[in-house]
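All protein chains but one are shown in place.
And then chain A:
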Amino acid sequence: MKVALFVPCYVDQFYPQVGIASLQLLEKLGVKAEFPAAQTCCGQPLANSGCEKDALPIYRHYVDTFSDYDYVVAPSGSCVYHVRKHFDKLEQTPAVQQVRTSAYDLIDFITTVLGVTEIPGTFPHRVGLHLSCHGQRGLHQANESEITPVRDGQLRRLLGSLNGIELTELDRNDECCGFGGTFCVSEAAISARMGQDRVADHERNGTTVLTGGDMSCLMHLEGIVRRRQLPMRVLHAAEILNGTLS
């Protein structure tokens, strides 16, 4: 199994520890992933801004970089969703189809492809999940509250298998955090307010470690947690599952 790690641009520059934890976690689960150095971005920021045409060369570059792999794994559901769903704009060559079907969010890959249901480890903290919309509603990694009251999902299960962990229950289980890519800049006021409300829900319900599968939402929430100087750590789920932190 030839696996590549796709590290989104902002994770590469600002959260290298998330890339490292992803790589190490995969290794612990028996997968040796490579990091193709030519990778840049999936083109999502441009496409979501209405500049899909300008993103096409980025898509092609992505395909060139990753089409040789059986799986491309990223610690970010939204990039994966973008590759799977919006690369339909390219001519559907075998290479394009390959990268579209091989793109996996890290947690989805661990659950679906590797079939792992439990992670050995201990994490004795009150952990609050941030369900990112693209992973949840786009890739169906967790139940949607619009459809069912049952709170279940890949990340919830994996984290739940750690010893000593306690998952907090939020008032609004799966509301968007308001990051939304360029939305956080073009609609800064609403974006900030949404983030503040998300953080407040976690605060109210006793979260001491805020986590999720998509670093972009977490970057936004972390920015708010730090501005408010709250005693809450924000960690990507890979960091917790990898056992790099306790």
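General remarks:
Following the convention adopted for this analysis, contacts are C-beta pairs under 8 Å (C-beta built on N, C-alpha and C of every residue); 3 or more make two chains touch, one makes a residue touch a chain; residues count from 1.
In this text, contacts and distances are computed from a predicted model.
As stated in its UniProt record, the chain not included in the shown complex is "Lactate utilization protein", which appears among "Lipid-transfer protein", "Spore maturation protein", "Amino acid/amide ABC transporter membrane protein 1, HAAT family" or "Lactate utilization protein". Screening A:Val7, A:Val73 or A:Ile119 against the full complex identifies A:Val7 as the residue touching the chain left out.
When the omitted chain is restored, the residue from A:Ile58, A:Leu114 or A:Ile165 that touches it is A:Ile58. Within the entire complex, the positions of chain A that touch the omitted partner chain are 7, 9-17, 19-20, 35, 37-41, 43, 45-55, 57-58, 60-61, 86, 133-134, 137-138, 144-149, 172, 174-176, 178-197, 219-220, 222-224, 226-227.
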